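One protein chain is absent from this view; the other protein chains keep their places.
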Amino acid sequence: MRALTDHAVTVLAILATLIVVTPLLVIFGYLVYKGASSLNVAFFTQTPKPVGETSGGMANAILGSALVLALASFIGVPIGIGGGVYLAEFGRGTKLANAVRFTADVLNGVPSIVMGLAAYSLVVIPQHHFSAFAGGVALGIMMIPTVCRTTEEMLLMVPHAVREAALGLGVPNWRSVLSISVKTASPGIITGCMLAFARVAGETAPLLFTALGNQFWSMNLNEPIAALPLQIYVYALSPYDDWHRLAWGGALVLIILIVLAVSLVRWVTSRGVLKGAS
Amino acid sequence: MSEIRISQAQIQSDSDMAGGESGAQTAEHEVSAVRKFLMARGNSAIADRVFHGLMVLCALSIFLIVALILWLLIARSQLSWHTFGLKFFYRSFANPETGQSMYWDPVNDRFSAVPFVYGTLVTSFLALLFAVPLAVGVAVFLTEMCPRWLRGPLAFLTELLAAIPSVIYGLWAIFVLVPLLREHVNPVLIGALGWTGLFDNQNPTGLGFFASGVILAIMILPIVSSLTREVMTAVPHSQREAVLALGATRWEMIRMGVLRNARIGIVGAIILGLGRALGETMAVTMVIGNTAEVHRSLLANGSSMAAVIANEFTEAVSDMHLSALIEIGLALFIVTVIVNAFAQLMVWAVTRGTPSQVR
Partner (left out) sequence: MGVGIAVLNLNAWYGANHTLQDINLNIPANHVTALIGPSGCGKSTFVRCLNRMHETNPIARVTGTVRIGDLDIYRDCKPVQIRRRVGMVFQRPNPFPTMSIYDNVCAGLKLNGYTNRRALDEIVERSLKASALWDEVKDDLKKKSGASLSGGQQQRLCIARALAVDPEVLLMDEPASALDPVSTAKIEDLIFELKSQYTIVIVTHNMQQAARVAEKTGFFLNGRMVEFDSTHKIFTNPSDKRTEDYITGRFG
């Protein structure tokens, strides 16, 4: 009887894994199949065509995403890294550091749509119009906790002996933190930032009522702007096959970006931040 | 004995201090350029203090963000809060023309969040119902049974799934999942379980609570299973061996040695998954149907808190409508913060002391 239960559980666990893995593989496979057939040169070079005309692309959405994401990184990366540096180098073991770490983890779980509402209230209402800038603020705030926590974790992987060596040379603390700890952990910190970047790159909800979307070319941070995930959303809900095709293409582009970022992080952390140190 | 020595050393040191000084003086003639340069450098106390201050500011910004979100949402939802009060979350009102009870009336500026709270709860509950057993099963498989060569790829796949954007899950759900449910799953459910009233055939689209629950389950699976795995790995090996030494089978070892010790953390992981499900927006918006109605049938259209904000915010024209939507956002924010804080504490209770994994 006991042996039977044991076998049953083993079978169940394997079954659960299969049930989980199958749809995932199906999603990936379908995405690649649908997306790859939609990607062509026009996808990357043209703006959307009016309904009825075939071809057309997502060039303006890609550019818009790039602009909004650049702005988001500009806000989120320095503040996030600074917070991580505080957690790992200054606040170790203090109550403040624990509180910051906890709040960052909680903030990480706040729904992205709420971030959109906050950015709307903070930027769009005072300015009286939607803008790429507001979208960048929303995504930038979302990057902070992720960047902060990965930076901390990467810095904690730098051996204490290396810090001691710098201090022992009479190097000022700020210099030692920047030129030794942060520099040593930089491959990890950079990939951590890339991961945060890739995550917000796919965020749609915070952009719905900040960046809003735009069918045309725009480089103006003060105007509504197109973004890849927004465009995917709009096209997916549209009744036109041609737009569906573009949506799949956009999804594939996003996924490729994310797969790259995740693989890079895995590669960097598996081989250790420090080759051969200590 | 040693005391005498110390006093001797003291005398010696007093005499030698003078010697040390003269030694330094003679050395001064041959001080190198490098030494001169380093001696002239300040102690950079100001730079250190400024740097430290900046880093503290960055860390404090996390608190600032939370406070700012809270303040902004409270300020912008005042109108709705003063008009509807707490009833916003539990009362319907009568349609002035037909007398029927209704919840969401943008035309007459009267709002109640009931259908959205209901939709959020139903879809999240469904998601947990589907996801939790599977996630725990996967975690057990990965930590206790999986051959080593398979562990890496599976963990990698889970990580990828956690990183796929919501809108892509939504896209897939619209074109693959919903048709699948409509053609093959829903008819079976209606046939077998229609008598419960939970599954009726009023909605031919395939959209609705059930579809949302399924896609949510797929979306929260990675986080629940990877956290469960983390918690289970944190259980010390000695616990397993202790149970195995008593002649337990593998399942008994897992049940008594691992799951029992990790249960607080696993519950934490589940609650964290719940937090994600509550706030998940895009995929749900794309498949829930977006009607402000409360139905018993899981196959009916509905809406959720996040979905109604995503769906109506840009179209809302009246201040009251916007204010009501922001109030729903505020409620969502407060609930997810509480749920996440609670979950985090539970996960920490188990994994504290073991180095956290970089995901």
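Order as written gives the chain letters A and B; numbering starts at 1 within each chain.
Note that in this section contacts are C-beta pairs under 8 Å (C-beta built on N, C-alpha and C of every residue); 3 or more make two chains touch, one makes a residue touch a chain.
No experiment lies behind these values; they were computed from the predicted model shown.
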- Considering the complete complex, of A:Ser65, A:Ser176 or A:Asn214, the missing chain is touched by A:Ser176
- Item | Contact residue for the chain not shown (choose from A:Leu12, A:Ala59, A:Leu96 or A:Val162) | A:Val162
- Task: Extract the touching residues of subunit B with respect to the undisplayed chain.
- Result: 1-2, 5-6, 9-10, 12-13, 16-17, 19-21, 23-24, 26-27, 30, 32-35, 37-39, 41, 43-45
- Task: Determine and list the subunit A residues touching the chain excluded from the picture.
- Result: 93, 159, 161-162, 164-173, 175-176, 179-180, 183-184, 186, 274-278
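Note that in this section only the chains that are shown with their structure count from here on.
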- For the complex, which residues does subunit A have touching subunit B? 2-3, 5-6, 9-10, 12-17, 19-21, 23-24, 26-27, 30-31, 78-83, 85-87, 89-91, 96-97, 99-100, 102-115, 117-118, 120-122, 125, 141, 144-145, 148, 150, 153-154, 156, 170, 172-175, 177, 188, 192, 195, 198-199, 201-205, 208-209, 212, 229, 232-233, 236-237, 244, 247-248, 251, 254-255, 258-259, 261-263, 265-266, 269
- Item | Residue ranges of subunit B touching subunit A (in the complex, touch as defined) | 38, 43-44, 47-48, 50-52, 54-63, 65-66, 68-69, 72-73, 75-76, 133-138, 140-142, 144-146, 154, 156-157, 159-161, 163-172, 174-176, 218, 221, 225, 249-252, 254, 272, 275-276, 278-282, 286, 306, 309-310, 313-314, 325-326, 329, 332-333, 336-337, 339-341, 343-344, 355-356, 358
